[in-house]
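Following this message is one structure expressed as C-alpha cells.
The other protein chains are all here in position, but one chain of the complex has been omitted.
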Amino acid sequence: MNSIILQGATRLLVALILLFSVYMLLRGHNQPGGGFIAGLIAAAAFILYALAWGMAAARASLRVAPARLAAAGALLAAAAGSLAALAGLPPFTGLWLFIGGSETAKGIPISNVLLFDTGIYLAVVGSVLTLFFVLEED
Amino acid sequence: METALAVLVGAMTATGVYLMLAPNLLRYLFGLILLSNAANLAIFAAGRLTRAVPPLVPEGLDVPPVPVANALPQAMILTAIVIGFGLLAFTLALVVSCYRQLGTLNSDTMRLAEPPAAGGEH
Amino acid sequence: MKLFLLNILLAISWSALTGNASLLNFLAGFAIGYAALALSPLETGGRDYFRRLPKALGLLIYFLRELLVSGWRTAREVLSPVRRSQPRVIRVPVELRERNQVLLLSQLISLTPGTLVLDVSPTANALYVHTMFVGDPEQFRRELREGLEKRVREVLD
Amino acid sequence: MVGRKHTVAMAPGRRSEIALTLVVLAVPLCLSLWLLSMVGTVREHGSLEFALPWVPSLGVSLDFLVDGLSLLFALLISGIGVFVTLYAGSYLAGHALLRRFYLSLLLFMLGMLGLVLAGNLITLFVFWEVTTIASYLLIGFDHSSETARRAALQALLVTALGGLCLLAGLVLLGMVVGSYDLSTVLGQGEIVRSHGLYGPILILVLLGTFAKSAQVPLHFWLPNAMAAPTPVSAYLHSATMVKAGIYLIARLHPVLGYTDLWMWTLTLVGAGTAVIAAVLALRQTDLKLALAYTTVVALGTLTMFLGSEASVAIAAAMTFILVHSFYKAALFMVVGIIDHQAGTRELGSLGGLAARLPVTFIAALAAGLSMAGFPPFLGFIGKELKYEGALAIASEPLLVAGAAVFANALMVAVAATVVLKPFWGRLPAGLRSTREATPGLLAGPLLLAGLGLTFGLAPGLVAESLVQPAVTAVLGRPETVKLKLWHGINLPFFLSVVTLLLGTTIFLGQRRLRSVFDRLARLLPVSADHSWDRALALFRHLATVQTRFLQHGILRHYLAVVFASVAIVLLWVLAEGGVLSMGLSWPELTVKEWAALVLVLTGALFATTSRAPLAAICSLGALGVGIALIYLFFGAPDVAITQLLVETLFLVLVAMTLHRLPVLSGAHIAGFRPWDALLALLVGSAVSLTMLAVLEQPFTSPTRSFFEQAAVAQAYGRNIVNVILVDFRALDTFGEVLVVLVAAVGAASLLGQRLRGGKAAGGKRQP
Amino acid sequence: MWITEWLIAALILGGSFFGFTAALGLVRMPDIYMRMSTSGKAATLCCGLLLAGVAILFQDAKVTARAVAAILFLLLTVPVGAHMIARAAFRTRSPMWEDTVLEDDPRPAAPAEDG
Amino acid sequence: MGWLLALPFLLPIASGLLAFAARRNTGLARGISLLGCGLLLLVTAWIFASVSRQGPLVAQMGNWPAPFGITLVVDRLSAIMLLVTGLVGLAVGVFALADIDRRRERLGFQGFFQLLLAGVCGSFVTGDLFNLYVWFEVMLIASFALLVLGGERQQVDGGIKYVALNLVSTLLMLTAIGLVYGLTGTLNLADLHLAIAAQGESVAVNALAVLLIGAFGIKAALFPLFFWLPASYHVPPVAVTAVFAGLLTKVGVYALIRTFTLVFPADLEFAHNLLLVAALLTMLTGVLGAAAQYEFRRILAFHIISQIGFLVLGLALFTPLALAGAVFYMIHNIVAKTNLLLISGTVRRMAGSFELAQIGGVYRASPLMATLFFIAAFSLAGFPPLSGFWAKLLLVTASLEEASYWVAAVLLVTGALTLFSMSKIWAEAFWKEHPGGGALALAALGRPEQWQRVVPSLLLVLVTVAMGIYPEPLITFARDTADELLNPAGYIDAVLSQSPD
Partner (left out) sequence: MLEVIVEGRSPLLALAANIASWLLLLALGLCFYRLARGPSLADRVVALDVLNILAVAYCALLAIASGRAVYLDAAIALALVAFLVTVAFAHFVERSVLREQPETDRGKNDVDH
C-alpha cells in the first residue's frame, strides 16, 4: 500500500508482534495463551507485513511456503503426540522432563506437550497465511 | 444469567437464520457467522456461568482456591471457534470463486448444477 | 550494531513480559528477538542508541503534555453545544532526512487529538495535516517545526 | 467382440460355435438323465431331500426337495432345455452374442431347476428372481431394438413387482409357520389357514404367481416378451418360466388350498384369463403372438384347475402341463423355423409352405393335433381329463367346464390356423425360394411333437411315474392317477366333440369372428399394455413433479425447509413437554453484562437490517467484541482472546476479498421478507427454549472437578483450558488444526488454480 | 494507601471520561476527519490512563510491564490505523465538512461525473 | 491397543500431510496415498479381526481415564465400518489414479482424499461426542475441498449448495453437543448413556434428540434435509462422488445409530417414530427423484438418499433383526454404491457422457463392464442372490415381524422402483446403441488406465457377490452387532472400567 507511515511502523511492529506471539505460546500452559492464540498473533504479524510491504516481501521473509509450514506444523503436532509411543503409552500422552529440578522447584519443564502446542502454532500460522495470501493474491 | 444467554442465543440464531435465507451469498455468510457465534455462546451457557474467575490455578497452589469457571466448555468453544474460522474462511473463498465463475452472488440464479430443466420441463 | 541494540531491547522486553530476570530467560528472549528481527522488515545500519535515550525521554514528556492538553481541548469541543473549531487541511513541509523521522513525527501528530496526518507527499518532504484548532496555519507550521520536529530530529539523528 | 471376430472368420467360428453348443447341451442332457434316474425313487418314497447349510441365521438353507411335483417340472425344464439348446444352436448360428445367450440360457435353466427343486421358501424365491433376471436378459437379447428393451423392462418390472409381493407372502408364511423349510411348511396347512394372516399371505403369494404366470390383467408382458429370440419364447415364455407361477400354486396347494378364497380366486382368475386370452389369441395375425396368447389361455386353464381340490382336476392340470409344454415348445420352434426360413411370421403373407418345408409341416401338424386335442395325441388325453376334472369341481362345474370348452375350442381354431394357414393354400411369390431348415432346427420340434404322440399312445409311461406323484404332491395326500386314451363315450367325450365342432366353426368363420372380437375387445376400455404405458408415464410424471417440487435448485428454499422442519419438530416436542409454560426468572445481570448483551444484540440486528454488506461486516466486528466481553465477564479469557483474534483475522480476510465482490453496487439490496422473518423467529425461539429446557436442569460434572484437580498435579499446567486443549483432549485440538489446514489448502487450490494453471497459490512461490 | 486509591480512582474516571468523549466525538463531529481527530486519540488516552491505573493497582513488575507494553502497542498501532483510514478517506474524496479550509490539495483532479 | 485404534486416522493424516507436501510431485504423492490406503486396509482388517474375536476394543487417548480424556472405542459396528472404509478407500484410491487429472492432483487431491478418510475413520473410532464433532468437521472440510477441486463452474455451483446446507448441520450438531454437555456434564458416549439414563425421559432429552436427528439427518441426507446431496454429488470428478456416496452419508447414519442406541435410552419412542416417518419418506422421495433423472450419476445420487431411508428404517424399527438389517444393508450399500459410481465413471470414459440420452453401446463394447454394472445394479435393487437381497430380506422380515405392514410395503415398492432406475441405466447406457458412433472399448483406454479402472470395480463386485452367495458370516456378524448395540452394557463396561496403561 506504499505508505511510509505504515511501512515505518511495521518495521518495529512485526518484530514486536512475533515476540509477543512466542510469549503467548510459551506461557499458554499456565496463563491465557497457547499455540492457537499465538499462531493467530504471529499470522497477524505477517499479514501486517504483507499489507505494508506487499505479498512478495512477506512471502520472502517467511522463507517457506505457508502451506508447507502448516503441514509441517501438523506433522510436528502428530509427531509430538506420537512420542508417547517411545514410552509405550497411548497417543497424545504427555511426557515431562524437568531440567535442574530440586526439592522445592521442579526446574525447567521440557515436554512433548509444548512441542505439540508448537506444532499447533506453526500449523495455524501456515494455514492462516495460506488463506490470506490466496485471498489477497488471486 | 444463563437465561439471558439463552435468549441472546435465540435472538442471534433468529437473525442469523434470517440472513442465511437471503438470496445473496454474502448475507448467507454473515448469517453463518452469527449462527456460529450463537452456537459457541450456547456451549458457554451450557457449561453454566461463573463470574470473572478464569480457570487458572494460581502459582504455588495445586488446585484453584475458589470455584472457577468451567474449563471444558471453554476448551470446546476454542475448538469450535477455530473450526468455525476454517469453515468460514473456506466458505468465503468459495463465495469469491462463485462470483468469479458465475458472475453473481444471487443464489437464486445459480442453476448450473441443477438446471431448471433437470427436474422436468420447467 | 543498531540491530544488535534492538535485539537487546527486545530481550529486555521479553524479560519484562515474562517477569523473569534470570540469565537463561534473557538469553531466550535474545534468541526469540533475534528470530523475530530476522523475520521483520528492518533496515540495516546503526546509530548510537544511548546518546538519544535522554532526548527520547524529553520527547516523550513533551508529547504527553501535548496529548493531555489537546485531549482536553477536543473533549471540550465535543461536549460543547456550539462548534468552536475551524477544520483545515494544512500542508506542513518537513526537513527530516530519514523516513523514520517522518514516521515518528507523523505518528506523534496523529496521536495528538485534533490533528491527523492525511497523506504524505510522495517524496516525504511534506505532510498533509487535518487540524481542528488551528487559527493560523503559518503559526502551526512554525510550532511544529520548532517543537515536535526538532525533538524528533534530535532523537533520531 | 468375440462374436464379431467369429463373423469375420466363418468356418473356424462355426466349428467353435458347434463345440460351444455341445458343451452347453451337455448340461440339460446330464441333468435330464440324472433326474430321470430319480423317477423310480420318487414314485417309491414320495420324495427325496438334499440339504446344504446356507444362511442358518435366517433359517435359509440350500435345501432341495424332489417330489412328484418338482420332478415333473424339473424333467420338463431339463428335457425341453435339451431341445431348445439344440434348436438355438442352429437358430442363432453365427450370432455375435451367442456365448452371452448361452450364458443367460444356462442361468435361466439353473434358476428354474433351483426354483422347482428348492426345499426352502427363501431359496425358492432366490431362484425365482434368478429366472426373472435371466428372462430379462433373454427378452432384451436383441438389445439394440427399442421394442426388445421395452418388452424386457416390462417383463422385468411386472414379474419383479409380483416377486416383491411373493417375497412378502413367503416371509409372512415363514413367520406363521416358524420355518422356511418347505416340508415343514407343507405340513402346517391347518395352522396357516386358520391364522389371521392367511388372507394376506394368499393374496401376496398369488399376486406373485399371477404376475409370473401372466394371468389377466397382468398378462400383457408375455406377448410383448415375444421380442425375444424364438428359442427363448419356446422355452421361457411357454414351456417353463411362465409355469413357475403354476408350479408355486401347485406347490403351496397343501398349505394354502382347500379354502373358498383359494378356490374362488384361482377359478375366477384362471377362467377369466383363459377366456379373455382366447379371444385375444384369435385376433392375432402374427403367428408367434397367436401362440403367445394361447400360452396365456393355457396358464389360465391351469390356474383354474389348481383352484380345485378334486384329484381329477389336479391330474388334469398336471397332465396338461406336460401336454402344453410339448406342443407349445414344438409350435414355437415351428414358427421360428418359418420365420427363420421364410423371413416372416405374418399370417397374411404366408401360405403353401407344406411343399417347401415338408418336415416342418409334419412337426407342426403333430404338435397342432395335440394342441387341438385329437387322438391319439397326449393332448386328447389332457383335454378329456380337463373336462372330467371340470365336471368334478364341486362348486361351479358349469362355469369351469364352459370356460374350458370355450378356451379349448379357440385352441382348436388357433391350432388349425398355425398349422394350416402357413402351409396350405397358395405359395406367395416371395416364398418360392424358401428351403427346409437344417436338422438342428428340425430336431427339436419333431422330437417334441413325437413325444406328444408317444405319450398319447402310451400314457402309462407318464401316468404313474410322473403325473401320479405330482398329483400326490399337490394334494398332499396319496392319489392314484390312471391315464387312458379311450374312456368310452361319456360327458367329457361329448364336450370334446362340441369343442372340435365349435373350434372348426370358429376357424372357418375366423375372419368374421375376428371383427366381432375386435369390436368386443374395443368394448374393453383399454388394453392392459396401454394401461401399463399410461401407468408408467403417470409414474414418471409424478416423479418429475415431486422432484421439481423438492429439488428445485433454489438454495434458500432448501435452507428454509431444513430450518423449518427442525424448528417445527423441536417446537412441537418442547410444547409437548410443557416448556412453553415454564416459568422464567429474571436474569440477575450486572449493568456491564446487560450492556454486553445489548451490544451483541444490536450488532446482530444491525448486521441483519443494514442493507449494505459493508455495514453488516462492521456490525459483525462490533458484535464480536461484545461476545468477547461476555466471555471475559464470565471468566474465559482464552476464549475471549481467541474470539477477538479470529474475528479480527476473519474481517481482514473479508476486507482483502471485498474488492472482488459486488459489495458496492445496489444489486444485493432486498426488502423485508416477512416469511423468512417468521421462520427465523421460529428457529430462534426453538433454540432458546431448548436451551432453557436444558439449563433448567441441575448441572453436575465429574469431569469438571477432575480437570481442576489434575491440571497442575498430573499435567503440570496452570491454565486448565490450555491443559485440556493440549493434553486432556489433545486429539480434538489436533483435529481442529487439521480442519484449518485443509480449509486453507482447499481455499488455495480453489482460488489459486485458474490464474496459475496447475499451480496452487499456497506453495507456488519458492524462495 | 489512600493516595493510591484516589489516584487509581482518578485515573479510572479520567480515562473513562476521555473514552466517552471519544465516542461522543465520533457521533457529533460533522465529517469523518473531525471524527477521527476527536475519537481515536482520546480513546488511546483513555486506555493509557486506565492501564496506568492497572499498573499502579497491581504494583507488580510483570503486570506493569504488560500494562506498559499495552500502552506502547497502542501508541504504535492506533495512529497508523488512523492515518491509513484517513488517507483512504482523503484519497477517495470522502466529503469534508463544508467549512473546512482546504489549503492545498495534493489529490489528482476529481473526475467530471462526480455527484 | 491405543496405537492400533489411533492408526485408522493417524495413517491417513500422515499420508495426507505428506501428500500435501509432495503434491507437485504427483508420482510421489500417488505413491504416498496408495501406500496409505493399503496400510489403512490392513490396519482396519486387523482391528476387525481383533474385535470380532474379543469384543469392543478401548483406548484412552493421552492415557487419561474415561470419561475425562478422549476414549477411542471400536465395537463391532465401528469395526465393520472401518473395514469397509479401508476397502472403499483402497478401491477409490486406485480408481482415482485413472480418473483424477494431473491438474487436480497438483491441487492436492491425494491429500484431501486421505484427510477425508481420516475424518471418516476418526468418526468411527471415537467414543466421545465432541471428538465426533471434530472428526465430522475434518471430513466435512476435506469433502468441501474435494467437491470443488478443479473449480469448474458447475462444481462451484453445486459446492455452494453442499457447503451451505452442510454448515447448517455442523452448527446444529455443535449446539446439540454443547447442550448435551450442559444436560449431562460429560461427553464420553458411554458415560452419556449412564447420565441420560439417570435423568430419565425429559423434555430436554427429547429436544436434544431432535437436534441431533436434525444434525445427523442432514449429514445422512434424510428427508426433508437431503437437498444438498442431489444438488452436488454429480459435480465433482466421479472418484470423489464415489467415495462421498460410499462413506459420507453413511457416517451420518452411523452417528444416528450410535447416538440412538448408546446415548439415548431405548424407549425414546417419539424419536423412533420420527425416524421411521423420515425414513419412509426418504426412501420414497429418493427413489422417485431417481426415476425423474436421466443422468447416470444423478440417478445414483438420488438412490443414495432412498437407501439412506433403508438404513434409518432399520434403526427406527429398533429390533435386533432390523438393526442387523441396517448394518448389513449399510455394508452392502457402501460397496455396491461406490462401485456403481466407479463404473459410471468408466462408462463415461468409454461413452463420453453421463447423460443417458447421449451414451450407449457399452454392452457391446465391454462385456466386462456390463457384467460389473449388472451385478452391482441388481444387487442394489435387491435381487437375489446378490448382497442387496439379504439386506432387503432382513429389513422386510424385521418390519413384518413388527407387524409394520406399511413399512414392508414401502420397502418393497422402493426396491421395485430402484429396479426401474437401474434397468433404465442398463437399457440406455449398456443395451442401447451409442447415438454417436460407438463406445470406446476397454482395451482402447490403455493398459494402466484399464487396470486402474477395472480392478477396483472387480474387487468390489467380488465382495458384493461373495456377500450374496455366502451371506452367513456377515449376517451373523450383523446380528451380533445389533445385539451389542441394543445391549450397550458391554460397551459401557469396556469404556469405563478400563484404567489407563
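Letters are used for the chains, namely A, B, C, D, E and F, taken in the order the chains are written, and counting of residues starts over at 1 for each.
In this text, a contact is a pair of C-beta atoms (placed from the backbone, for glycine too) under 8 Å apart; a residue touches a chain by one contact, two chains touch by 3 or more.
This is a predicted model, so every value here is computed, not measured.
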Which displayed chains the hidden chain touches across the whole complex: A, B, D, E
Hidden partner interface residues of chain E, rising order: 1, 4-6, 8-9, 12-13, 15-17, 19-20, 22-24, 26-27, 32, 35-36, 39-40, 43-44, 46-47, 50-51, 53-54, 57-60, 62-63, 66-67, 69-70, 73-74, 77-78, 80-82, 84-85, 87-89, 91-95, 110-111, 113-115
In chain D, positions touching the absent partner: 591-592, 595, 598-599, 602-603, 606, 610-612, 614-615, 618-619, 621-622, 625, 628-629, 632-633, 637, 640-641, 644-645, 648-649, 651-652, 655-656, 658-659, 664-666
Interface with the unshown chain - residue positions in chain A: 1, 6, 13, 16-17, 20, 24, 31-33, 37, 40-41, 44, 47-48, 51
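Throughout what follows, only the chains that are shown with their structure count from here on.
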Touch-network distance, chain C to chain F, counted in steps: 2
Shared interface partners, meaning chains that touch chain B and chain D: A, F
Core chain by centroid distance, with centroids computed from Cα atoms only: F
Gap in Å, rounded to a whole number, between the CA centres of chain C and chain B: 40
Centre-to-centre distance between chain E and chain C (centres being mean Cα positions), rounded to whole Å: 15
Of all residues in chain F, the ones touching two or more other chains: 13, 20, 61-62, 130, 134, 137, 141, 144-145, 148, 151, 160-161, 164, 168, 175, 179, 181-183, 187, 230-231, 292-293
Overlap residues in chain D, where contacts from two or more other chains coincide: 544, 547-548, 551, 553, 555, 559, 563, 637-638, 642, 646, 649, 653, 657, 687, 689, 691, 694-695, 699, 701, 703-704, 707, 718-719, 721, 725, 727-733, 736-747, 750-751, 754, 760, 763
Chains touching one another, given as label pairs in label order: A-B, A-C, A-D, A-E, A-F, B-D, B-F, C-E, D-F
Residues on chain B engaged by chain A in the complex (per definition of touch): 54, 56, 78, 82, 86, 89, 92-93, 96
Parts of chain A lying in touch with chain D, wherever the complex brings them together: 28-37, 40-41, 43-44, 47, 56, 59-60, 63-68, 70-71, 73-74, 77-78, 81, 91-92, 94, 96, 106, 109, 111, 113, 116-117, 119-120, 123-124, 126-128, 130-138
Residue ranges of chain B touching chain F (in the complex, touch as defined): 20, 25, 28, 32, 35-36, 38-40, 42-43, 45-48, 72-73, 76, 79-80, 83, 86-87, 90-91, 94-95, 97-98, 101-102, 107, 110-114, 118-120
